[in-house]
Structure formats: C-alpha cells, structure tokens
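Yeah, one chain of the complex is gone here, protein chain that is, but the others are all in their spots.
Chain IDs A, B, C, D, E and F follow the sequence of writing; residue 1 opens each chain.
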Amino acid sequence: MLELKLKPLHDKILIKPAKGQDKSKGGILLPQTTEEKPERGEVLAVGEGKLLENGSYAKMSVKVGDQVIFKKYSPDEIKIDEEEYLIISEDDILAIIQ
Amino acid sequence: MLELKLKPLHDKILIKPAKGQDKSKGGILLPQTTEEKPERGEVLAVGEGKLLENGSYAKMSVKVGDQVIFKKYSPDEIKIDEEEYLIISEDDILAIIQ
Amino acid sequence: MLELKLKPLHDKILIKPAKGQDKSKGGILLPQTTEEKPERGEVLAVGEGKLLENGSYAKMSVKVGDQVIFKKYSPDEIKIDEEEYLIISEDDILAIIQ
Amino acid sequence: MLELKLKPLHDKILIKPAKGQDKSKGGILLPQTTEEKPERGEVLAVGEGKLLENGSYAKMSVKVGDQVIFKKYSPDEIKIDEEEYLIISEDDILAIIQ
Amino acid sequence: MLELKLKPLHDKILIKPAKGQDKSKGGILLPQTTEEKPERGEVLAVGEGKLLENGSYAKMSVKVGDQVIFKKYSPDEIKIDEEEYLIISEDDILAIIQ
Amino acid sequence: MLELKLKPLHDKILIKPAKGQDKSKGGILLPQTTEEKPERGEVLAVGEGKLLENGSYAKMSVKVGDQVIFKKYSPDEIKIDEEEYLIISEDDILAIIQ
Partner (left out) sequence: MLELKLKPLHDKILIKPAKGQDKSKGGILLPQTTEEKPERGEVLAVGEGKLLENGSYAKMSVKVGDQVIFKKYSPDEIKIDEEEYLIISEDDILAIIQ
C-alpha cells in the first residue's frame, strides 16, 4: 500500500476497493448488475465524524483497517499512483466484515 | 446457516429472505407483483441503532432471530456462499411475526 | 378473524380493510376513482409509536379495534390465509370513526 | 347536518365545503380556475394537534364551527350519506372568516 | 376598503395588491415578466406567527398597514366583493417599504 | 444613491448590483455564462436575521456598505427610480470583498 496522506472530512471515509470481487474473506460475493451496486473494500482513513446540528461530531462507527461493504457511486472515485480509491460517506457503509 | 461475520452499521439489518414465500409461519402470503414488494425473512444481524441528531443511537426494535416482513429493494441484495441476503434499514421493516 | 401474529414496527399499523365499501357504519362512502383513495378499515395491531429524534416514541393515536379512514397505497398490501391486509403508517390515517 | 362521528388524527380537520361558492358570508368569492383552488367551508371536527418532534401536540388554531378558507386537493374528498366532505391538514387552512 | 373579516392562520398574511404598479410610494417599479414576479401590496391581516417545532409561535415581522414587496403566486388569489386579495406566507415577503 | 426605504425581512438583503462588471475593486471579474452566475454588488439594507427554529434570529454576517459576491437569480430583481436592485437571501452571498 502507498503512504496515504488523505484526511477525509466529517463523516467521509477513504476506501480501497477489493480487487476482482473474489470470494475470499468469508465467501462474500456482491452482484455487479445494479447501478448502485454494493462493493467490498478496506477503510484507509476516516473523518472526525458527522457534523451534528449542535456543532459537535458523531462518533464514527468504522475505523482504519475495517473490511466493509458499501454502496459505490462512480463520481466518488479518485486515483492515486495508478490505484483507484473512493471517498464515501459513512451512510453508504452497509456493514463491517468481522 | 453459514457462520456469518457481518456487523450492519447504524440502523441497518442483515436479513435472510424466506425461500419460496410458502404459507408456513401463520399462513402469511405476500404479493409478488409490485416493484417494492413486502417480503418475509429472518434477522441475522442488527446495527447499533439509528444515529440521532444528538449523537446517540436509538434502540433497535428488532433482534437477531426475529421473523420479519419488510420492503425489498433489489439493490440491497448481497450474495454470500451462493446464498442471497439483504442489508436493509429498520425503516423498511413493516412488522415482526410473533 | 384469524389469530394474527404481527407486531408492526414504530408508527406502523396493521389494517383489515372493510369489504365492499358498503354504507353501514354511519353511512360513509369513499370514492374509488383517485389513485390514493381514502378507504375504511379496522385496526388489528399497532406499533410502539413513531421514533422521535430524541430516541423516544410518540404515543399512538389509534388503538386495536378502531374503525379508521386511511389513504391506501397498493404496495402496502399483504395477504394472510387468503385475506388481504395492509400495513400503513399512522400518518396515512385520516380519522377514527366513532 | 348529519350526526358526524369522525375524529381526525393529529393536525387533520374535517371540513364541509360551502355549496355553490355563493357570495354570502362577507361576499367572499373564490376562483375556480387553478388546480389547487382556495375554497370555503365549515370545520366539523379537528384533531388533537400536529405531532411535534418532542412527542407533544401543537395547539390547533381552528375549532369546530369555524368558517375557513382552505386549499382543496381532490384526493382528500370523502362522501358520507351522499354529502361530500374533506379531511385536510391544518397547513392547508389559509384563514378563518370572522 | 371593505370591512375585512379574515384571520390568517400561523404565518399567513392577507395582502391587498397595489393597483397598476404605479411609481408612487418611493418610485418602486416591479418587473412583470417572470412567473414568480415580486409585487407591492398592503398588509390587511396577519396570523399569530409561524408554528415552531416546540409548539410556540414565532413573532411576525410584518403588521397590519405595512406596505410590502412580496412574491406572487396566482393560486393564492382570492376575491372579496369583486376585489382581488392574496393570502401568502411570511416567507414570501421580501421587504417592508418604510 | 437614492434615499432607499426598504427593510428586508429575516435573512433577506437588498443589493445594488455593480455596473458593467468592470475590474476595479481588486480586479475581480465574474463569468457571465452560467444561469446562476455569481455577481458583485453593494449591500444597501439587511433584515433582522434568519428566523431560527427556537423563534430567535441568527446574527447577519453582512452589513450595509459591504461589497459582496452573490449568486443572482433574475426573479429577485426589482426596479426603483429606473435603477435595478435585488433582494436575495444571505445564503446566496458567497463572500465579502474586503
């Protein structure tokens, strides 16, 4: 992995998507047909938390290193050193793979 | 059932849909015609609760093992070891079968 | 009536729609022409109440046995032992017939 | 008037629309051309009040017997003993005729 | 002016639109081309104030007799004794002419 | 400048747009191609502040005499003594030119 230097804002999360959607890690296979398809990945960095209406931040429910299932929208993709990453909101995380 | 290792986030719930929509379990039959059709299933895992505006979590109203009726949207489907599951929000649960 | 075993979630309500929309029960006749047509029915089960932003539940304004007028949307229909029922939100209840 | 037996929910209001839109009652004439046309009517029953986010109810600003001007949407119409009524939200009341 | 007998609800305001949009009253001329065109008028009656989420009412910022500039939407028009009036929300008031 | 007599409501602001979009005042040039194009102008009058959900008003962040950049929507235009003005919400102010 590259020396990442991104700090996501608020409830945003930097994700490295899993390659090839293979069936390792508990045999989870995600469909590729719908437009907002669930996808697997690893959490590389997390923000400080969702900004609440009272000005404080909610605690993040995921942490660096978590394997997660999330909803992918292509506009969120960025590329660093030829590798693809995503910056998504915590709301788009469906579950943590334990 | 497989050894599931998914922890849903916030108010999300992991569901194993009932096979074939038969009429066991109190004789409940659900229509298959509308796009957001109600469906039956079993709760396999639940999140910590809906994130509230004050930063705390609401108590979940369903628990692991509950038989539930829910609204199904196909983008929520995931596949683990050839079996189909869904990760839905608690808002999409209509009722618990008692 | 069948031995019902459904516990609606939050502010949801299980309704048995009135048959044939006859004019008994105070002579109320509801139109059948618009898409979201008001309809009559009996409350068979109610949820614990609407989940509020502070994490508590609002008190339900209808109770089991109430005859109600409600707005019907067909995706909410379910079938139990060949009978049609609906699970709707309290917001879709227009009035209680007293 | 018939012996009405409807208790509207929350901030809903049962209205008997004025017949023929004549110019009695202060000479008010309401246009008939737009789709959401204002209309006159009498308040026959009111709910307990709008459900607030803290779980309590707001005080209703109209009472039984008030002559009101309101915005009419046809899906809200119901028929009781051949007469047409409406169940609308307090937000759709524009003014009370005094 | 006629003996008006309308009490607007909540944050609603009864307006008598200015005739002909002449240039009196400080020389203000308002364009007539856009669909939601600003217009001048006099405040004839005001509601008790916007209903807040805590159940109380916000103080109205306009009072009877104020000359105001507001955004006009034709569905809000009513006619009383052959004269045209409008019932609008305080949010549609742009400014008070002093 | 004319003797202006407009008091904007709540978070509304009366603006005199800059003529010709020249490059004086720090050399700022704003594009003219998009529909919601940013524009420069001077604040002539401000409201009491945005009405908050607790019934009080937020402090305005701009004051009379400020040179501002704002998003222009043509329906907000008014004309006084042949000069064009705008009444916009504080949310449409992008920045103050210092």
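What we mean here is this: contacts are C-beta pairs under 8 Å (C-beta built on N, C-alpha and C of every residue); 3 or more make two chains touch, one makes a residue touch a chain.
Since the structure is predicted, the reported quantities are computational estimates derived from the model, not experimental observations.
*Asks:* Just the residue numbers, please: which parts of subunit F touch the chain that's not shown?
*Replies:* 23, 26-31, 34-38, 50, 52-54, 56-59, 61-62, 69, 71, 90-91, 93-98
*Asks:* Which parts of subunit A are in contact with the chain that was left out?
*Replies:* Within subunit A, the residues touching the omitted chain are 2-3, 5-10, 12, 14, 45, 48, 51, 53-55, 74-82, 87.
As a convention for this text, only the chains that are shown with their structure count from here on.
*Asks:* What are the chains that subunit A and subunit E both touch?
*Replies:* none
*Asks:* How many steps does it take, at the fewest, to get from subunit C to subunit F if each step moves to a chain that touches the one before?
*Replies:* Minimal hop count between subunit C and subunit F: 3.
*Asks:* Validating interface symmetry: for the copies subunit E and subunit F, is the fraction of residue numbers used by both over half? Same or different.
*Replies:* Comparing the two copies, subunit E and subunit F contact each other through largely different residue numbers, since under half are shared.
*Asks:* How big is the rotation, 0 to 180°, that puts the C-alpha atoms of subunit A on those of subunit C, in steps of 5?
*Replies:* 105
*Asks:* Would you kindly tell me how far, in whole Å, the mean C-alpha position of subunit E lies from that of subunit B?
*Replies:* That pair's centroid distance is 50 Å.
*Asks:* Give the residues of subunit C that touch two or more other chains, as numbers and ranges in rising order.
*Replies:* As it turns out, subunit C has residues touching two or more other chains at 53-54.
*Asks:* Graph of touching chains, which shape: line, ring, star, complete, other?
*Replies:* The chain contacts form an open line.
*Asks:* Tell me, which pairs of chains are in touch?
*Replies:* A-B, B-C, C-D, D-E, E-F
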